[in-house]
Structures are given as structure tokens and as C-alpha cells.
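In this view, the complex is presented without one of its protein chains, the others remaining in place.
We call the chains A and B, going by the order they appear; numbering starts again at 1 in every chain.
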Amino acid sequence: MKTYNDLEYLRLSKGQKFLYRLVSFFAAIPVALKNGCLGIGRFFKNLVTAIGRELADIVLTFKNGDWKTRLSYIIMGFGSMARGQVLRGLLFLLFEAVFIFYMIMGGGHWMSLLSSLGRIGPHDEYSAVLDAYTKVYGDNSFKILLYGVLTIFFIIALIYTWRLNIKQNKIAQDILRSGKKLRSGKEDLKSMVDDQFHKTLLALPLTGIILFTVLPIIFMVLVAFTNYDGSHDGYNNALFTWVGLKNFRTMLTWSGSGVNYSATFGEILTWTLIWAFFATFTNYFLGMFVAMMINKKGIYLKKLWRTVLVLTIAIPQFISLLYVSKMFAKNGIVNGLLLDLGWITQAIDFMGSQAHNALLPRVMVILINIWVGIPYLMLITTGILMNIPADLYESSRIDGANAWQQYTKITLPYMLFITGPYLLTSFTNNINNFNVIYLLTGGAPTNAAASGAAGSVGYTDLLITWLFKITMGAESQYYMASVIGILVFLVVAIISLVVYNVLPSIKNEEDFQ
Amino acid sequence: MASVKLTKVKKVYDNNVVAVHDFDLDIQDKEFIVFVGPSGCGKSTTLRMIAGLEDISDGTVEIDGEVVNDLQPKDRNIAMVFQNYALYPHMTVFDNIAFSLRLQKMPEDQIYEKVTAAAEVLGITDYLLRKPRALSGGQRQRVAIGRAMVRNSKVFLMDEPLSNLDAKLRNQMRAEIILLRQKLNTTFIYVTHDQTEAMTLGDRIVIMKDGYIQQVGTPAEVFEMPKNLFVAEFIGAPKMNVMRTELKREGDGYVVTPFGVKLAVDGGKSQELAAKHAPTGEVLLGVRPEHITLAKEGQPGAIPCTVEVNEMMGSELHLHVVTEDGTRLIVRVPTIDLEPDQRHGLQRDSRLYITFRGKVMHFFNPDSQENLLN
Partner (left out) sequence: MSNKRHMGLRASAHISNTLIYIVLVVMSVVWLIPFICIVLQSFRVESTWQVGYVIPQKWGWDNYIALWNSDFKRWYLNTFITALATAVGQTVFVLCMSYTLSRFRFKMRQGLMRFMLVLGMFPNMLAMIVLYRVLKDLGLTQANAVPGLILVYIASSGMGYYVSKGFFDTIPKSLDEAARVDGATRAQVLWKIILPLAKPIVIYTILTAFMAPWGDFVLARYISFGTSAGMNVAVGMYSWLQQDMIGQRYTMFCAGGVVVAIPVTILFMCLQKYYVEGVTGGAVKG
């Protein structure tokens, strides 16, 4: 491919420039892929060398260590305590004790059953006392999976802490050998609000995130590879177990009988993307438009207009959304009014509670979403619009630009540049916009072809509401919900990745500053 | 009231960029040291390492003989003035100055004494109850200095304290810093990119480039005997003229032949060159604008050239001239030396003759750019 230098590029015609950029973009993909693979390779190479280095250091520390250090390999924190750093040593020891306690209390047991997720399910057993069969509960697959994963977390944490404990010994030995003094417990405590303050600050929030976000997500990702559902609940009815990629196959291929997941998924995904696109951009442009109207010179009562709009933000969404959906119901106010006026003779089914016309409810949710979203965008864009340097407009006016040219050449590029990342997050948030859909239509109208034992599916359902309905459905197919969750993640991740790499406004962070 | 010693201090950032290489410096008690250099030369980084705001990658920093590498800034007993003043916006001037004293749990009446005394010295007594945003640039600068003053710290660090002020105020504050220094009588380390500030304030100047120290010396030393071409061009304004030429031996002395004109290197310089066994051949000749004089046609050593730009500065005239081979030189002519009729001859495009003073020429190795007299 021919490459042009800057001056040659400038002489190309508009079409040629576009073509050139397009070709260069695609020509860059193989290189980027190659670099990506090389990067991954380098990562693993670095990882292996790092592990090697660590191991060598562990061995060396043992060889060169005194007896205090060596004993610390088994009794964590012993070296620190023996050298007078009691607080540190006690913390190490405490961690080791907690770990052993946890393993004995069931951690080890749960982890050992991870590969099968339990052997003995609930069954009836003959009881001589009662002279009858009674139900006896066996293993608990749910607990095995959850606490098994937690145990793995714990083991990783232990290895890290153990390594830290060895490092501490080495450092302490080196310091003592050079004739300096070790930090006392009091100094350790002091450093927690000073040079180690970030660790203090992060401790609680990170623990929260690990326990309440990371662990559940890993658990649910794993559920996609099991048959966990209402009838295989892991304890009461039956155990659940690993099924490999079966659920993904069901989801992505034509299964022939029962629910046709792949077709349903395709349909819902398409609508989800259409919805996210419209919901994001209608709000964005209309919100900006409203902000510009209110900002315009010579418009009075600016504050009043803004306040009226902002009121919608203040009122909890479930009230406004539920109420508006009822306003548009067949026996709602809007239909009542239109009937009274004689404009229509039959109530219109705006929210699709019965009809099988999917278009109207879909348009309605987008319209109502505009009603919900414009105030936010008005607030956001007002601030940014006022920050556009006035001299840009002044100089463009001297250059002879009219209002429309000013908008397309200055306002819009500036706004897109500043709000690029916001647009991306708002797009991905809309993909997962549960509240608006669920509270407005609940997914209606029902898509009879797509619904089945897993739960009913409607034409306004997003992937996320579908996921919810599956877990609430008669069979509670958690494994399918989990597969959908993973697919949603992939969709969001791919979109974010592409946008991050393609959008110049995100890449060239400094252009407008 | 302390000495500061830096031994092989090095700063490497996470992305493996080395900001400071093996920085060695002994700062005496009560000395005023200035770090100067273009932006990105590592001068601020070095200062921040002394303050403890930047980790020291290698080497040691000692204050009063104690290694402070692992001490937090608060434990180093230093005071610092920042480029953008760093006044706490939510506190009044009084609270700003008193902040460090309150952290030391000093009794309030003592704090009152100290703060008002400092405010008196700096002339900001009337503003003690104002918030920083209600102050002008110069007043903010004074508050920042006051905040550092009340601490009785061992070392006084200043990071480009005047660069946010306009030219007039900067001159005034420069004079005040000199007065302040006499009053405080402590060790100062001052960072600037402005060579005038460096020359006027420093007992010694440390000139840096790309993380390396180029030269350490008194203002006179670095001006008269720049170690290399970089220092020569950096110190002095307008900057030194540099041209490629031939250095030859002739009899006892040396001659140079810029623009095909033979100029003798005057007595003292020639002997110094001879003493160093300076090699003849191609050299970079440096001549400061004030060491070029106007000459008459036909005078020995007269170099013909054309005036390109004429800058009238009042007391002196800066002439940008072009020689016949296209080299641009700057000549500084004191206005008082000019006859009224001579001025017409210095307009754009007019021809004139110049010559160099042999005593104050500088010679640099064209490859290493080191001064031949090193």
C-alpha cells in the first residue's frame, strides 16, 4: 500500500482522503493483531520469568536466612515477631490461623468437591425409628461452588501473604545487617495514616468489591457451565453439575425443538442495539438542542425552564415511569382524552398489552425515554456549551460562518470530543437499561414464537430483561441467564474496545485543550 | 541552617525514563544555590526529591549529615514555595501561614506572634483575614513565602516562585527574595528556568540539561568560563554567537579565521590555549554580542555584513546582521557610543563592518562541544 506524507495527503481530493484513511485503517488491523498476540506472548514470557525469579528468591532467602527467617516459612510472621516487630508478625500469624480455621471448617471440603459439585444428592432413606422413608439432604452444590471459589481466592491470598512474609524477613535481615533499626509497631501504625494511607483507604472498598462483585460474577460465569436451574437447585431437589459448553451450544445453535434460543437471542440482540442507539442519540441531540435553546441570548426565565425539566430527575423513576405507562394504557388517561375528543373511535394500544404490533410500543419506549433523558442531557450539555471558548465563535464569524456552520464546525465537534467517553458509557448503560423497559412495558407485547418454558419474551424485551425473566420463569434456568449475561458482557466489551480504538476524540485526548 | 549533600542521586520514572542522572552536589550551610536549565532538564525533579515529594530511585540525599531518603516530607524539616503558590483556597491568609504551626501543636498566642511578625516583614498585615482568591498575584506570592518563613526550617526550597508574575513584579520580588535571604540566613535551593534570576540570586548556579549537571559555579565563573557550548549559549542574553572556524598557530599565539578574516587571539587567551596544548584545526568560536564592536572599512579584522533587523532597546541597540556567507550574528551596541549620523547607517539592508574582541573569545571542540580550556 502506498503511504503518503503529510504534504502529499493534503493534495488528495476529499474522496481520496476518505479512501486513504479507510484503507490505512484496515491495513493497520493485521499489524495491531500481530502486536496484540506478541503482547500476550510477552506477557506470558514475563510471567514465567517473574515466577522463576520469585521462586529463586524464595530459595535463596531460605539458604541465606537465619533460623528466625527459616522458621517463618512454616509459622508466618515468626521472624517479624522474633525481631521485635510484634504487630506485623501477629497480623501474619492471624492470617495463617484464619486460613487454617477456614480450611478445617469446610473450605477444604468444598474445594475438594469442586470438580463434581457434590456426590450425594437429596434422597429418601429408611429410618428405623419412624419406620418410614424420610428425605435426607446430601451435599449442597451451590455452597460447594461458591465456597470452593472463595477457597481458591483464599489460597491465592495466602500464597501472596506468605511470599510477603518471606520478603519481610529478607528485608529485616538486610536492615539489621547494615546496622540500622527496624520500624517499630508504633511506626507501622503511623505509616498507615501516612505513606501507607492508600492501603488503609482501599482496604474496605476493595474487600467489598471482591466479595460482593467479583466473587458473584465468577460464580455466575461458572454457572453457565452447569445445569443449575429450579429443578437442579443443588440441595432441595437435586444437585447440579458441570455440563461443559452445552448451554452455549444451546444458545448459539438451532436446537430444533423447544425454545429456539439462537433465533430469540438474535432478535433480542438486534432490538437491544437499535434501542441503545436511538435511546442514546435521540437524547443526546435533543438534549443539546434544548440546552442551546435555553442558553440562547435574549431568552428570559432560563432558570424556570431548567427547573421544570429537572423536576423529572428528582422524582424517583419508578413513580414517573410506572405512572406514564399507565397513562398510555388502553383504559388510561390519554386514550380517554382522545376518545372524548372524538379523534379516535377505539382505544389505541400504545404499550402493547395485547396487540401483536411491535412497532408502536417500541416507538413509545423510545419516546418516553426521551422524556426521561432530555433533562440529564440538558444539564450536562449546558455546562459544556458554556465552556466553549467564545473566541472560537468570534473568529469563525469573522471567517464568515453562519449559524449552521458554527454548529457543525465548532459546537458539534467540541461537544462530541468532550462527551465522547460519556456517549460510550451511556450507550452501554442503555444496553443494560432494565428500569425503563421493565417498568414501562415489562417487555410486552409477547412474542409468542420466542417464548417457551424458560419464560415469556416480548418485543420490547432487552437482553437484560430477558435474563431477569428467565431467572423468574417457571424453570428458573439460571444457567441460561448466566450465558446471556456473558454474551451481554462480550457485546459491551467489543463495542467499547472498537470505539476506544477507532474514535479519534477518545484517543487524541489533548486536541481541544 | 543546614548543609545538603546529594550523592549519585538518580530518578527513573515507571516508564524507564531517566529524569536525573547521578546528581552529585555539596550545598554549604547558608548557601543560596540555584538550579537552572530548560524545561524538562530535571531541575524541579531534583528539588522535589530533596523535599521528599518524589521517590529517590538511587543515591542518597543528606540534610545535615542525616540520610533522608526514607523520610516523609513532613519529617525533613524543610519549607517550600511552589510555582503556583499552592495556597489553601478555603483558609484565610492567617490560617494559611499558621497551618504548619498548628500541625506542630504550637500554642495559639505564639502562632499569633509568629504569623503577624512574618506578615509585617512581607507587608501583608492588611490581608490576614482575606481568602487567597481575593489577593493579587504578588500578594499570593508573599503569603506563600510567609507560610514557608514561619517554620524555622533547615532548608528553604523554592520551585520557580516568580514565573507566574508579570515582568515588573518579578523584578521587584527578586529584590525582596534577596532581602529575605539576608533576614532568614538559612540554606536556599531555588529552581528557575530564567538565567537572569539565576545570575542575580545565586551564590552558586547549577546548570542542568537532560538530567545531567552541565556546570556548577558562581555566576561569574559560568559566565566567563562556560564549560561547554550549552552553558555558553544558555547564560547571557542575547545569547552567544557561535560559528565554525579554523584555529591556527601563528608565531607564539593563535589566530582564528572566521569569514575569511584573520583575527588574533589576544594575549591572555592565547597563553591559556597554549598551556592546555589546544589542538589546532576546526573549532566552534563563541563571541558574546557585547564583545562584537563596529569597525571601519579597511580596518584589519573587519568583517563586512548587512543589517537585517534593528532592535532599539533604549540604552543599547541589538543589531541582527548577516555576513557574506549567510551566517546570522547579533551585535549589541551601547547607544551612547553611537554618533547621531552613525544611526542612519544601521538601518535595515545597510552595510557595515564588525570585528571581535580577541580577549573574550570562547573556543569549543566541534565534536564534544566542550570548552577547549577545560
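By definition in this document, contacts are C-beta pairs under 8 Å (C-beta built on N, C-alpha and C of every residue); 3 or more make two chains touch, one makes a residue touch a chain.
Only a predicted model underlies this, so the values are computations on that prediction, with no experimental measurement involved.
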Worksheet, complete the sentence: The listed residue (B:5, B:43, B:147 or B:227) that touches the chain absent from the view is B:147
Response to the item:
Per the whole complex, from A:7, A:31 or A:314 the residue touching the absent chain is A:314
Discussion item. Using the touch definition from the top, which of A:244, A:298 or A:400 touches the missing chain?
Written reply: A:298
Worksheet, complete the sentence: Of A:161, A:262 or A:496, the residue that touches the missing chain is A:496
Practice prompt. Could you tell me which of A:104, A:136, A:193 or A:263 touches the chain that is not displayed?
Written response: A:193
Worksheet item: Which subunit B residues would touch the chain omitted from the figure, given the whole complex?
Response: 51-53, 72-74, 78-80, 82-84, 86-90, 99-100, 103-104, 147, 151, 157
Worksheet entry | Missing-chain contacts mapped onto subunit A | 142, 146, 190, 193-195, 197-198, 200-202, 204-206, 208-209, 211-217, 219-220, 290, 293-294, 296, 298-299, 305, 307-320, 322-324, 326-327, 329, 331-333, 335-337, 339-340, 371, 375-376, 379-380, 382-384, 418-422, 424-425, 428, 432, 434-435, 438-439, 463-464, 467-468, 471, 478, 481-482, 485, 488-489, 492-493, 496
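Here is the rule we go by: only the chains that are shown with their structure count from here on.
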Worksheet item: Which integer distance in Å separates the CA centroid of subunit A from that of subunit B?
Response: 53
